[in-house]
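Taking it in order: structure first as C-alpha cells, then the write-up.
With one protein chain held back, the other chains of the complex are shown just where they sit.
Presenting chain A:
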C-alpha cells in the first residue's frame, strides 16, 4: 500500500485553491515589477528623511523574498534563514574591511557565502521534513551565530563589525551621507532580485519544486529526485539571502550578531506570512508592512510596539489567510461575482 504522504510541512500558509487562478495571477505578476519600481521611486521623493529606513526595507525585502523561494515554493519550513543572511553580511563586511571595496563585488562575495552555507547545511539537513527540519534549521542558525561570536578577531564578536566603507558605485556614485545612493542601489538590487526570482519560479525547476512542496513521493514517481530539487533550491535561496545580507552591510556600514539570529529568522517568517507566502509580491508587501508598522509604532509607543505587530499578524492570519497580497484576488473576485 502506498501510504499517502501526510504533508508533514508544519507551516503551509498557501491560500486555498481556486479554479482559473493562475492566468489572473500571471497578469498581476506582470505588473508587479513596474509597480514596485514606481512605488520605490515615489517613496524616494515623498520621504527624503526616511531613506535609511527605506534602504533597510529594500534589503530586508530581498531577504524575505529568498525565504519565500524556500518556504512558499519549496515547502521547506525553516526558522534559520538568517544563517545565510548573516553569513552573507559578515562575508561582505570582512571582505570590505580587509580586501575589496567595490559594492558589486561585495554583493557577489555575500551571495557566494550565503549560497555555500545553504548548500552545505541543506545537503546535511534536507532529508528531514516538518518539525524535525524546523529544529535542524534553528540549530544551524545558532551554530553559525556562535561561530561568528567566537571569531572575534574577524567579526568583532558581540561588538559587531564596523568600518565597512564601500567605494563609489560603478566608480561614479558616492555613498552619500543622506543615503540617496544607498537607497537607489538597494531598490535596484531588490528589483533585479525580484526579476531573477520570478524567472526561477516560472522555470522548469520552479515547477518541479512546487511539485515537491505538495507531494515529494509523487515527484519521485515521475522520475525526479525531490531531495536534489530541495537542496538546489535551498542553495539558490541562500545566494539571495547572502546578497541581501551583503546589501545591508554595504548600505549600513555595520554588521551585528543579530543578523545571524534566530529572532531575525523568525521575523522574516512573520513578514512573509503577513504578505503572503507562495507569491513573490507577498514577500515585498509583507516586509514593507511589517517594518513600517514597526517604525511608526515604535515611535509612538516604544514599549508596546510588538503588541501592534502581534494584533496585525493575528488579524491577517485569521481574516486573510493568503496574506495581504491575496487582497487583490479577493477584490477582483468580488467584482466578478
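One rule holds in what follows: a residue touches a chain if its C-beta (ideal position, glycine included) is under 8 Å from a C-beta of that chain, and two chains touch if they have at least 3 such contacts; residues count from 1.
By definition in this document, contacts and distances are computed from a predicted model.
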Omitted chain per UniProt, picking from "Multiple sugar transport system permease protein", "Amino acid/amide ABC transporter ATP-binding protein 1 (HAAT family)", "Glycolate oxidase subunit GlcD" or "Bifunctional protein PyrR", is "Amino acid/amide ABC transporter ATP-binding protein 1 (HAAT family)"
Please identify which residue in A:232, A:287 or A:316 touches the non-displayed chain.
A:232
Determine which one of A:127, A:174, A:202 or A:330 touches the chain that has been left out.
A:202
Can you say which of A:221, A:296, A:317 or A:331 touches the chain missing from this structure?
A:221
Contact partner of the left-out chain, one of A:211, A:253 or A:321
A:211
Footprint of the hidden chain on chain A, which residues?
1-2, 4, 14, 17-23, 196, 199-200, 202-208, 210-211, 214-215, 217-225, 229, 232, 236
